[in-house]
Each structure stands twice: as structure tokens, then as C-alpha cells.
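The following block contains the structure, expressed as C-alpha cells.
A selection of the complex's chains, in situ.
In this document, chain identifiers A and B correspond to the written order of the chains, with residue numbering beginning at 1 in each.
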Amino acid sequence: MTEKILTLWTGSGLYNLSLGQAVMVLVGLLLLWLAMAKKFEPLLLVPIGFGGILANIPEAGLALSAAEQAAHLARPALLEQMAATLQLGLDPAAGIDAWRHTLTEVLHGDVSPALLRAANDMAMDAGFAHGMLYQFYSVAIASGIAPLVIFMGVGAMTDFGPLLANPRTLFLGAAAQFGIFATLLGAVGMSAMGWMDFSLNQAAAIGIIGGADGPTSIYVSSILAPELLGAIAVASYSYMALVPLIQPPIMKALTSKREREIVMTQLRPVSKLEKIVFPLALLILVVLFLPDAAPLLGMFCFGNLMRECGVVERLSDTAQNALINIVTIFLGLSVGSKLMADRFLAVETLGILALGMVAFAIGTACGILMAKLMNAVSRMPINPLIGSAGVSAVPMAARVSNKVGLESNPHNFLLMHAMGPNVAGVIGSAVAAGVMIKYLG
Amino acid sequence: MQDTQLLNEGLALMGLGMGFVFVFLTVLVIVTTLMSKAIGRFFPEPVAPEAPARGGARAQASQGDDVMVAISTAVHRYRRRHRR
């Protein structure tokens, strides 16, 4: 009996709580606070923050596979069996903790699917089970499905009208993607300097933060660098929420008051047929030129076609509501599962947070500079403030353009004009994602 | 040396990626413009009213003659909800 009470204590969270886990619980609470008090992308950060706390509950192993739990908790005999299955030699001299560590690292690393399945079978046979968050992650993210379904919903919520009325704003969406590639280079540079240790794949996944598109970031990093997914998703959504703080100083620094006062010509009305044909035209271009962007842009176009075609309203409604909400809940919790202390609390995370901020800043700047360039070479006036909306972060960045514009000229409403580059930025980062997946995936 | 190679690869990927993004979106600008012109010319539809942001609110305005229908529907739905 005493022994049992002791088990209760030695199995409790308080007894087992590592410093890292305590810190991560606080990080989770911080994310929740940002989401609730500061309205930082709450739809994602509430589930991510909560999932982060759940993932760091000591001994619960919610974010671990059966095999990982066994590596953490099983008796030596089972550890030896698992090592044999995984074709590992365990040093008999090393202590059992070293064995656990070796197994954990191997399971977390790049083990072949067949061996992984065998190890999981063995662990399940011994009574271990996949953790809840691990299952969510497998189904939602490892399969790549959840970000794609969310992208479909985003497509169903996107109105391409402003873009179609002024297609040249696509150039702004293109220019803002420079943030992605500059960040990639920054990450690579940090590694070359020896400050961090990012591979090219990891650098690319980090760069995509600059795309300011949550689902795109998650999709790319689930393919190129799943081990960084937690930090990347957190950075991505946090900075999207910080757009109203990050962008205005850059926008003001790069534009003169006169430029900020430019009044744009009113957008022409766009016909229903154009809106229907556009997603199909975009799809065909993807088919012809960048098959690797097909999952992302294909689902995006599909969602938009459902929205515009007018004959499947019930599907479009569901894609915009029940379906995207359901997937968002599980996507968020799954991302949270990547906030485990031993993975997240690394110096690389700090690098990612720093680089993500840089990515946003550079993307913003390039969008604005591109707008100024277009103003220089074309007659049709473009207020450079809408260039910053090219980073996407829909619709926040467009609202920021509008707000900064109103500060200079209280009668100049830029919102609809800024929606063009805003959605162009979504397309732009999906294209950039396709290129990266092509070369590195 | 390996660092240099990593940097080089990063640079190459940047050039390639940025270039491709621009090429692709330029093609998209051209295609979109042509498409809009073609549609404006061959299918000069009556212009669609600006779709509001929320899908749910797309219902076109309706004449007020069936306000009573609406009210009684609202009553029914209200009662059904609260009975549950």
C-alpha cells in the first residue's frame, strides 16, 4: 500500500517535471495569453499553446509514439529487444539511461518505416500505446492532409476580385517573396558562420516563414524539416499576428509622405465568369510549370472554384466552416505536439524566431520597393503602401496598408487595392514552396 | 569549404526560386489579363456585384413582401432550438 502511494508520487508530474518541461508549460501559457489577451491569431495559437502544454506533461507521453514511450519507460529486456529490432547495438557497459537516450534518438531520427513499425509493434505488444497528440500529428500533419484542407478552406474564403481588377499587383506578391529566400540565405549563412547548424532543407523550411502563410509553412516544414515544425509554426503565426507592429515602421521608412498619399484609381468591377476562370487558369499554369506546387495550389484553387462556381454552395459553406474548423482544431493540437521541451528548447529555436522576424521585415521592404519601381516605370499610379501587403498574412497586412494610408490621407481607402497583392502573396509563397520542394523534397 | 558549398547552394536556390516566382507570376499576369480581355469581349456578362467577404451573406436582396414568412420562420426556428 505504502509502495502504491509512493508510485503515485514517483509517477506524478511534480516529481518528474524537468526544468525544460516547466519552461515549455510557461511557453504554452504565454502563447495562450498572446492569443486571448492580444488576439494573436487565436484560431491557431489557442490550440497550439494548449497542445504545447499537453505535450510537456511529464510521464504522460501524449506526443510520443508507442516505441518512444517504451524507450522512455520500458524495462531493460524490452529495450534490448527493441534495439535488436532496430538493428542497433547497445553498449552493455553504458547505463540504462544511455540506452534509453540512444533508442530515443534513433526513433526520432531517420529510421526506416518498416523498422519503425516493427519497433512500435513490439512496444504495443508490451502494453504501450501511441499518445493522443502523436496520433493527431500522424493523421493531420505527417500525412500532409491538414494544411492542404485548410488551404482549400482558405481558397473558399478568398475573393480574387481585387486581384483580377488589377493583375499587376501580382508583381508585388512576387517581390515580397524575397523575404523567403533572403531568410533561407540568412539561415545558411548562420550555419556557415558556425552559429547554428541548419541544413539546406531546414533553411528552406525556415525561409517559408517569410511567406506569412501558416498552412504553407506547416506543409513545407512537415516535408523538409519536421523536427523544426513546432518552432516554425509558432514563429509563423506569431509574426503574422505581429504584422501591425512589424510593418508600419518599415513602410514609413521606405516611403515619402507624398508617395503614401497617392490615390489609386478605383477598381473595375469583375465579372462572375472571370472569377470562375481564374482558379482554373492558375491550376493549368501549375500543371504546366510547377507540378510540385500542385497539392498546395491545387487545393487552394479547388476551394476557390467551389466558392465562385455558384453550384456547390453547400460544399463551399462546409469547406469554410465545419471542415476548416475541425481541421484547425486538430492541426493546432498537432503542431503543439512538436513543442516538447527536449526538441523545442534548442538554440536553433532562437535562430528561427530571429530569422522569422527578419523574413517578415525583408518581405515587407521588398514589396514596397517593388511598388515604387512599378510606379517609376508605369503610368498607372500605385500607392507603395500596398506593396507591404504582398507578404500575405491575409487580411491583416492589407488592413495595415489601409491604416497607414489613412494616417497620411484620411480619405484614401487602400483596403481593396491592398487585397490584390495580399492574395497574390498567398500564390507567391505557394510557388516558392513548390520550387523548394522540387529541389529539396 | 563545406560551408562555402552550403552558401553557394543557398545562393543558387535563392536565385532560382526568386527567378521562378517572378517568371511564374509574370505569366500569370499575362494569362489573367488576356483572360479578362477575352471574357470582356466574348462573354460580356452583366457585372457581378461585389461579393461580400463572408460566404454566408451572399444572398441577394429580396423584395420585402415576405417579411411575415421570415418572421414566422424565425419563430419556428427559435422555438425548435429552445425545445431541444
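Points to keep in mind about this one:
As a working rule, a contact is a pair of C-beta atoms (placed from the backbone, for glycine too) under 8 Å apart; a residue touches a chain by one contact, two chains touch by 3 or more.
Just so it is clear, the model here is predicted, and its values are computed rather than measured.
Per chain label, the copy numbers in the complete structure file are A x3, B x3.
One rule holds for everything that comes next: only the chains that are shown with their structure count from here on.
With each centre defined as the average position of its C-alpha atoms, the distance from subunit A to subunit B rounds to 21 Å. Residues of subunit A touching subunit B in their complex: 156-157, 159, 161, 163-164, 167-168, 170-171, 173-174, 177-178, 180-182, 184-185, 187-189, 191-194, 200, 203-204, 269-275, 277-278, 281-282, 285, 289-290, 307, 313, 316-317, 320, 424, 427-428, 431-432, 435-436, 439-440. Taken in their complex, subunit B has these residues touching subunit A: 3-4, 6-7, 9-11, 13-14, 16-18, 20-22, 24-29, 31-33, 35-36, 39-40, 43-48, 50-51, 53, 55-56, 58.
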